[in-house]
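Other chains of the complex are left out, but the ones given are in their true place.
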């Protein structure tokens, strides 16, 4: 499904490196491979051991760094890509944040969302702190700054005890790189090696992109400190309740990434296969919605024996400056990003595999598109359960009211989107297909958007990502 | 295969419309859907019945028209997208060309390449004409201008008798739109209807993009004149030797286009199926090189029973301002546009399906990439015959010397690219798979790049597209 | 007076150099010093002896060449700055023009206006020539191209015999630089030396800017050819009727330029002195309208004994992107480019010296401004005679109807602009003050805008500069 269409957006991606003479360049390529996790803004901060230097801006990595990264000299770097909010945000909210003081600089890059940021911010402001951004991320900087401990490591640990929610944090000073993952491990984060250098990234595809080798995933509740003396792992949280975001498998991560040891393409293909078993249908062709549903569609086709075809084409050249067609032109049939392949679907019974339904508007549009291109039947198959609950951990899934599955039955949704049939994958089927081996309430995965069971506290004033900025 | 990597580039795409109040907007969306045919430049000329107004620039359609098309008022329009040459070109060569004179304006958009442009230009310059561009297209304007006939239609016909080669021409004055296709029909060109308006485009996907209906393909040797009195079809050439470019099926056109009635995705899938029959191999997974080889790979998988997987991922965010990695970083493993999916290919025998091999350098790089990601065997299967001859009709296939198949056997190529096995599709297999029903020497298709048999004369001074500008 | 306000615009400035290793850089600085002659566009063409390379664009020299001139390698160069038309023009009309053909390239830069361009263009188009621009300059290229002579020098001479009007032409091929001035010498053009290199420029201030020494002014009717064998002077016209544009002294040229041996600032100061004698007035302060009237105002003050003060200030930071105040804000008193100095004019009788009155609207606005700032009397003194006739030689003075002096007496103009008194300098006074020593009907100067006596033929279809494009 198209992220830009569906309003189902990842918050961010982070990348870091320590001990490489081309730190900024490597980070550039690493961020570039994480671009799907955020297109609103990008930034890099480097250290040369004596000072932090940063550059950031709104737009794609290639746009922000159109003039290169030659001014970012140093052997340590952290970088960030930020997702596209409806209209808020702006330059100030682009990360990494870079805070300077007499005691030295502090750079921060964050993937996730803190659920108690509002309360903490209220307290900090009452104590005289001034916030420069509307980002929850800045709270951590203030907590570190106000911590009475002497060593940065202890200040950071102290600050981490006060925040709740989902976070993969990269924290860099002139002389150290710290990496922290929340006690639930809600967001993915892996470390690797590139020669002698250490690398860290939201997804393993970034390691492949820069020629690095995956070492291991960062542990929930772990604080990793890398400096001149090498890498040291500590824990800031003793209790762990592992619950990585299931949507990383279903939708967000790149197919070539491995999330906690499982290849994303393979997981998706398995979701599709299981879906074919759970919800078979007589049809002529199977098609996926590019890009994220392609793997599931291939799996569905393979398991069902119905041929897989390119029934929908995505236009690759839709950029920031694309002129949206007027309502009148859209009604005349002007397409934007997605086109049906008439030659493939005309006169055919089509199985359209998608990874999820958020508001239902896009599914409705695609079903209509396929029918207009001549499909005689359109059967929609979703490779995950219905999303009935908002996400507070960094995925922009809209509010409760906007989620079609929070107030409609599957049959009602089918009717709204105009499909001949509609089926979602079961929760058990999804767990089986992904194939992780965790026990317990969460089975190692956060499935809150499907089940409503959140692995952390959620508060009255917990802010949804899209309500920020 | 990646056009930008392979150096196998289409020359252009054209789009036109007559009789629509939003002519410029429609053309914008039409060109946008033809963007894959050329990314170097784009332009639109409109007529409001009294004067021609144009805007063009270097870059993508969305970049050139970043400020919209509101200044282009009129009910008739022609547009053009231009392919990326190595470094030549420049603003002047971006089309449509717009010539003004006392007698009125003339706008020209051309897809193809004239094989006798050099000789004609020599003659015209000796008679005192001044050329503003290095484009062969401008020759037609001078020939029209110098024609003694009174009516534009006759001037155009007269000029068309003097040019040879491949051309789909859109010619627009204040009051008329003319459409001409060369007597071999080397380049695709179709006309359609959008309500009362007429539309014309290089590919039918442009009709789908704007909500128009295909009427028919333009005939080789046909001159269509559209004006206030409607559409009139005439012929400027009595003899026809139909020979549409085969590579439009194999590589260039979008999968959702129908070329002379045949869906491109379906044709490619059939090429893959036939390839599986002609050149079977024992393997674990089939993968295609995105984007153009995906359909053939699906076909190969379907016919062979080997599962189709996403073994290679293309980075979608590589734009003009992407910083190329240094040689040293590339050697360290920094990837640019294409990444292998380790989780898919590791420990597997891989069939890598591609549509063609030009110089062999890209195939070599991909084979190496797959091996480094853990593939135990890499079997390369090409869904067309070896390209051993340059194209003079508007495809930038490099010179004779650069074409690896012009001087190497299949076994030699296999050894150079480092594959465990390599096979090309046979010419007969290709013809069967595409499934056109033409007789005669060319079977309705130009296969010169495979066979060396050119449907038109070629001269000493015929210029290859990439040698221009 | 403010050129941008008054609509009294110079057409262009030209600069050339031959035999210097930094030809493009020198031309950049030369053009920069001629920027006052045209702000719409700028361009440079260089030759390295084998090929011509050019770059041009819309905007100021510093904007067009914001990325430097390093790509323009060669030892010969010509450059051009173009004036700002109301809205026409565009990239195509920016000079130098660069024409390429089998026989080699030809670059053209032109300051002036041809009075028989329309007729010549009509002829050439009927013979099959295609014009790319709406510029009269292109006519010369076509005439050169069509000339039957073998040597370029003879082609150029042949072409020059066919054109009439005002022109300072720089013509450059791969191996030669040619310089031509019309037989009346209507536009200024000087040659100089920079070490061993030859330089040529519209104004001598360009020589000072690049450290070159003035050699002499180009002669009317002279064709200078500079190539590997040195400089050769020839004549293409035997009759000469010297008539340099008087407005170069009064208004256009920079005060630091010498026009035909006379310093412009000094000439203007003398105009002001003479004006004080011809049109004295009792007053407290003398002020000039920046920038061009400052010298005359100083002269008026010196001769009259009334103190010279800064009564009007020009805002230096008005650029292309300045937001014009709305009518409502303007009525509330929002100023744009010019502000009165209340502290200077309040309670004072002010002599406001300006160089000319075109439409009268600006004078009216300034008089009002001064009164609102507290001036008790405003006496307007103009350092040239009334402009009652349009200019066909490259100055954009508006049409007959728009020139206030073509249909109003001095007293009527005074009343319209709201001054307490108004006086213009007499023609004799102007000639004396400038101090040239020529005899004959024109006294060596074109004063057509004052007298209506044009030194060349003017035709029915002679186009005013501002009507082009």
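Of note:
Order of writing sets the chain letters: A, B and C. Residues in each chain are counted from 1.
In this section, a contact is a pair of C-beta atoms (placed from the backbone, for glycine too) under 8 Å apart; a residue touches a chain by one contact, two chains touch by 3 or more.
None of the values given here were measured: they were computed from a predicted structure.
Shown chains number 3; the total number of identical copies in the complete complex of this file is 4.
The working rule: only the chains that are shown with their structure count from here on.
The minimal number of chain-to-chain contact steps leading from chain A to chain C is 2. Counting the residue numbers used at the interface between chain B and chain C, over half appear in both copies, so the two copies meet with largely the same residues.
Here the spacing of chain A and chain C, counted between their Cα centres, is 61 Å. Our note on geometry: chain B versus chain C, Cα centroid distance of 49 Å, whole angstroms. Taken residue by residue, chain C touches two or more other chains at no position, since every residue touches fewer. Listed in rising order, the residues of chain A touching chain B in the complex are 22, 25-26, 28-29, 32-33, 35-36, 39, 60-63, 65-66, 68-69, 194-195, 205, 208-212, 254-256, 258, 262-266, 269, 291, 294-295, 298, 302, 307-310, 313, 315-323, 325-326, 329, 332-335, 339-344, 373.
Contact residues on chain C toward chain B in their complex (touch as defined above): 91, 99-103, 121-122, 125, 127-132, 134, 141-142, 145-146.
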